[in-house]
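Excluded from the complex is one protein chain; the other protein chains are retained at their positions.
Naming follows writing order (A, B and C), and every chain is counted from residue 1.
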Amino acid sequence: MTISEIENQIVTEFSFFEDWMDKYNFIIEMGKSLPLIDNRFKTDQYLITGCQSQVWLYADYRDGKVVFTADSDAIITKGIVHLLIRVLSNQTPEDIIRSEMQFIDVIGLKEHLSPTRSNGLVSMIKQMKLYAMAYKIKS
Amino acid sequence: MTISEIENQIVTEFSFFEDWMDKYNFIIEMGKSLPLIDNRFKTDQYLITGCQSQVWLYADYRDGKVVFTADSDAIITKGIVHLLIRVLSNQTPEDIIRSEMQFIDVIGLKEHLSPTRSNGLVSMIKQMKLYAMAYKIKS
Amino acid sequence: MAFPIDKIRKEFPVLHQMVYNRPLVYFDNAATTQKPQAVIDAIINYYSRDNCNIHRGVHFLSQRATEEFENTRKAVSSFINAPSSHEIIFTKGTTESINLVASSFGKRFISKGDEVIISGLEHHSNFVPWQILCNEKEATLKFIPVTPEGELDMDSFRKLVSKKTRIIAITHVSNVLGTILPVEEVIRYAHQFNIPVLVDGAQAVSHMAVDVQKLDCDFYCFSGHKMYAPMGIGVLYGKEKLLEEMPPYQLGGEMIKEVFFDHTTYNDLPYKFEAGTPNVEGVYGLKAAMNFIRETGIDNIYAWEEELLRYATWKLGDIEGVRLIGTARKKTSLISFLIGNIHPYDAGVIIDKMGIAVRTGHHCAMPLIELLKVPGTIRASFALYNTFEEIDRLAEAVIQVKQMFA
Partner (left out) sequence: MAFPIDKIRKEFPVLHQMVYNRPLVYFDNAATTQKPQAVIDAIINYYSRDNCNIHRGVHFLSQRATEEFENTRKAVSSFINAPSSHEIIFTKGTTESINLVASSFGKRFISKGDEVIISGLEHHSNFVPWQILCNEKEATLKFIPVTPEGELDMDSFRKLVSKKTRIIAITHVSNVLGTILPVEEVIRYAHQFNIPVLVDGAQAVSHMAVDVQKLDCDFYCFSGHKMYAPMGIGVLYGKEKLLEEMPPYQLGGEMIKEVFFDHTTYNDLPYKFEAGTPNVEGVYGLKAAMNFIRETGIDNIYAWEEELLRYATWKLGDIEGVRLIGTARKKTSLISFLIGNIHPYDAGVIIDKMGIAVRTGHHCAMPLIELLKVPGTIRASFALYNTFEEIDRLAEAVIQVKQMFA
């Protein structure tokens, strides 16, 4: 699926939720089901520090596509990380670089991506794009 | 005359003025007629710096009384200096130290003695009392 | 007399708003307090009538505002019972007050090999300035250890003090745990060796009566915005003798007496330490805030807040899985806690959605958080306008959090 197809899918999923609590319960579930990053990569080298929650991010390159895995110490952060990975993992570097990820706003989670949330997510997206750029140059 | 007699006299003089302009004209005249300080004493040693106008003050001690002479580069300051000297010169150190000079307030010139007026008058009064104290100790 | 909580709440316009369709509960008072209408009115009045640059102006507005400004300095000195108003320096906040002392006292009194003592409970603002000063001067920074309850380890403190100690800087109240430190005892001990003590009063002044002469502290620092006054205004109290010996900090404006091409002479205290156009608005607001506190009565405030603390401690402590962080005997109305193994950020997001403003994280005290071996805390800090019902709402939110992350 393309990035925008996945984005649409997520928007549809979220459209079923009536209130914030259902939405957050879903995010928490997403957090719990995030495919865990290989323990080898849960080191300082792959750590993105937010001041409240931390994110570990690893990127691999397979068949012209970037594959991300990640983890976080906070579940909600992890849930959103999972959403981001669903959208951006297994995409080409070009598509990742071009992506704007409007869906975050549409499903009402914009505040988590505010540079001031200090949960590491903004830096994480920046880092994902940097990986994509690096792999684009390499290939 | 005692200090409070002179104060009363000045209050009476000022009671004749109908508006601020007459009052200030009078102060300006007082400024012009201030008996000048001996030029010998118009040196840095006798200078009291306000940030806008400056005051030179000299004190002599004769027959148990302190005699002040002074000058300023601004006429209005000089006028008020003249009033202060009328009140405090030729008085005993004790009386000078005790004086509160309420008349300044009564005649409506209080603002000139505000510590923020930067015209040197506040420091001048402090200096006059210091002279009085010094002469009291000496005698 | 019953505490007039309804009347007081009416005076704070911020409190009367909905957040996510619920009435706002504001429990982030240790970060900044809300402002009563009297403070807002003082600002409006200032800008609608008195606004001008003060001190050197001869004109009417300047005269009027200068008088109010200097009267407020006197009011501050009676608020903390300082011996004289020229020992009161207006700054932009606690951080600046401490930086001023670290820089200026440091220049004059700290050299290679000297020692500075702070505690493990300090806010970064009373930590990093001393750390950097010590680095620059090749001096040593020492830390008073903290007990598991969150109190100062006084025995260790006494052992830390040495002939090389030049200054001790400690907080009056911990912003993470609420612990009220035994500053009087620290000061008495330090003064036996003629060591001056700086007290960071940011978390104290809105909660309890502060008497700098009784404490006998050498410096006392606080922020207006944490005591119902506007932002951008703070206070440094310092003993005249020390302030006189210290070089100025920032340069320019009213702090100058005369400038020549080759040198400059400085104004007297307190102006020597007040560079640039002062925040006259902030000073007007500070005065209104002090009046508000005085009229309410600091002892009444203390009593009300103590009840809030007791209730919250009981209510939250009663929820299974809630762990209270910091259990000192003497505390202000602040409670730090964790819910099971739930990350404070996760808890904070959900509590926020329930219309309650708490703070989560390290509260600008990373070394303490490290000592406590927690990933941060959830902190609810109370002010005089908070209520028992609001604490009930927090307890509900905590239970909700537990359920969601079960």
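Here is the rule we use: contacts are C-beta pairs under 8 Å (C-beta built on N, C-alpha and C of every residue); 3 or more make two chains touch, one makes a residue touch a chain.
None of these values were measured; they are calculated from a predicted model.
Judged over the whole assembly, touch between the missing chain and the shown ones holds for A, B, C. The omitted chain makes contact with just one of the residues C:Met154, C:Ala209, C:Ile298 or C:Ala357: C:Ala357.
When the missing chain is restored to the complex, the residue among C:Glu244, C:Glu258 or C:Glu396 that touches it is C:Glu258.
Only one of C:Asn53, C:Ser85, C:Thr327 or C:Gln400 touches the chain withheld from this view, namely C:Asn53. Those residues of chain B that touch the chain absent from the view are 20-21, 24-25, 28, 51-53, 73-77, 112, 118-119. The missing chain lies against chain C, touching residues 13-14, 17, 19-20, 24, 26, 28, 31-32, 34-35, 39-40, 43-44, 47-53, 56-62, 92-96, 98-99, 102, 123-129, 131-132, 143, 223, 225, 230-233, 250-253, 256, 258-261, 263-264, 275-282, 345, 348-349, 351-352, 355-361, 364, 366-367, 370.
Contact residues of chain A toward the unshown chain are 49, 51-52, 111, 114-118.
Basically, only the chains that are shown with their structure count from here on.
If you average the Cα atoms of chain A and of chain B, the two centres end up 78 Å apart. Rounded to whole angstrom units, the spacing between the C-alpha centres of chain B and chain C is 46. The geometric centre of chain A is 39 Å away from that of chain C, both derived from CA atoms.
In chain A, no residue touches two or more other chains.
Those residues of chain C in touch with two or more other chains do not exist in this structure.
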